[in-house]
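Apart from one protein chain that is not included, each protein chain of the complex appears where it belongs.
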Amino acid sequence: MKEKQESRKLVLPGDELINSMDYLPGKNCFREGNSIFSKKLGLMQTTGRVIMVIPLSGVYMPKTGDMVIGEVTDIQSSGWVVDIKSVHDAYLPISGVRGFIDTSKTELSKIYDIGDTIYAKISMVSGDSIHLSMQDVRSKKFTTGRLIRISSAKVPRLIGKEGSMIRLVKDNTGCRISVGQNGIVWLEGGNEEKAIEVFKTIEEEAQKDGLTDKISKMFKGGKNEKTK
Amino acid sequence: MNKIQRQYLANLASKNVRIDKRKTEDFRKIEIEKNPIENAEGSARVRLGKTDVLVGVKMGIGEPFSDRPNEGVLMTGAEFSPLAHPDFEKGPPREDAIELARVVDRGIRESGAIDMKKLCIKKDEKVWMVFVDIQIINHDGNMIDAAALAAITALCNTKLPVYNKKTDMIEYGKKSATKLPVSYKPVAVTFAKIGDTFLVDPNIEEEDVMGARLTVTTKDNGNICALQKGGSEAFSIDEIKTMLDVSIKKGKEIRKMI
Partner (left out) sequence: MASLTKSLKCSKEAKMKRPNNRKPTEFRPLTVVAGVVPNADGSAMVKLGKTTAIASVYGPRSVYPKWKRKADRAIVNCTYSMVPFSTDERCRPGPSRRSTEISKVIGDALLPSIFVEEYPKTMIDIYIVVIQAHSGTRTVGINAASVALADAGISMRDIVSSVAAGKIDNTYVLDLEGKEEDASKCDIPIAYMPRKKKITLLQMDGDLSAKDVIEIINLARKGCEQIHEKQKEALIKRWGI
């Protein structure tokens, strides 16, 4: 952990990260001559001989296997168009829904209607087509609760290492929370306001050191106030 | 807009609670910057929370309207630049931008804020033209109140440029000491109706779910000088009465900031 923190460094597009042929350019980096440069505004990270940059901003880029939260915006003959706040709209085909659907008997709007919010898995990304699936056990349609949006670049920090951060928030607020990799977060019950306050802090200070400590303190502070 | 967020906001409103914890009659934090644009004869930037509006006043010389031969001319325009919101499009102003400009214009015009007779240079021939241009920098709801406040602040801080009678030209580099004659300060207060609840200064999420909207522009003496209703739902006479009362009260508070 300590080692990683030492290597965290803010870099900008065009910054030279290293002048050496011993390293390989990873994500968001490119090589020119002997040097490796950053393509993006982000944090530089070195893992073994690979240098990469973790972006701090930007539109959500869909990845197969990601869980996302989206809104149904259109119904077509064999599936649903879903806005996942990404580069392109996503598509949920009938084949991506659990169970058999006989389209001659069932209106698709009875399953998911325009304006519905769903938690879905990205099953395929190819060019501009993004396919969703509801077959993952975590998938669901939300019928209550509320949504907030944070920068998708900050989602990894919000989830934390192996889910540690989000667990911290859930345990301390009693909220039920689902996080979409696309930056949309659903929550319901418990101390929603506190959870949102924490999310906003994480979003603003994701790149800063000592974030987990700060968040823990926020919860302790809240508890003390209550006992007073 | 998605159903659960709509449901959530409607539910909050029914309990008289707002998503950003404001009271129903609270404005967001108002920040006013006076004369940020030196090239304009007067200007103001107003932030209502994250809504950010810049207004500039330019003065020119032109012919008066034939039915008002000894009065200056006021022109108000607004642009919803695609800079300010992902859904704003390029091209000529859409109907909502025109509506906004006209609501702001009516507030200024009908309140008699500017003493137009003092803007006459030569009857029937030459009068001062006052151009009020509204530029949205960031749209986070209630652009009308922000624009109206920025417009009247800009007008209050406007100084006429030097008019050279001999050359019949305006010397724009020099500002005269003459202030634009502004005698009233109209203030717009907009309400969003969600269910049976009325919210002052709606943010963009509240605007998305509101059934109707009313903008009330009040004058220093508490008179009403402009109204504009929008949206698909309707108001009762009692609801309107309440909104008028609140807008007079809020107008007084905000007028002190100009």
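Here the chain labels run A and B in written order, and each chain numbers its own residues starting at 1.
Definition applied: contacts are C-beta pairs under 8 Å (C-beta built on N, C-alpha and C of every residue); 3 or more make two chains touch, one makes a residue touch a chain.
No experiment lies behind these values; they were computed from the predicted model shown.
Peer 1: Consider the whole complex, including the chain that is not shown, and state which of B:Lys50, B:Arg68 or B:Lys179 touches that chain.
Peer 2: Residue touching the absent chain, from the options given: B:Lys50.
Peer 1: When the complex is taken as a whole, what residues of chain A touch the one chain not shown?
Peer 2: Residues of chain A in touch with the missing chain: 8-10, 12-14, 16, 28, 30, 37, 39-43, 55-59, 87-89, 127-128, 153, 207-209.
Peer 1: Could I get the residues of chain B that touch the absent chain, sorted low to high?
Peer 2: 37-40, 43, 50, 52, 54, 56-58, 60, 77, 79, 81-86, 90, 92, 131, 133, 135, 137-140, 170, 172-173
Definition applied: only the chains that are shown with their structure count from here on.
Peer 1: Which part of chain B faces chain A closely enough to touch in the complex?
Peer 2: Listed in rising order, the residues of chain B that touch chain A are 1-8, 21.
Peer 1: Spell out the residues on chain A that touch chain B in their complex, using ranges where they run on.
Peer 2: Residue positions touching the partner: 71, 113, 115-117, 142-147, 186, 193.
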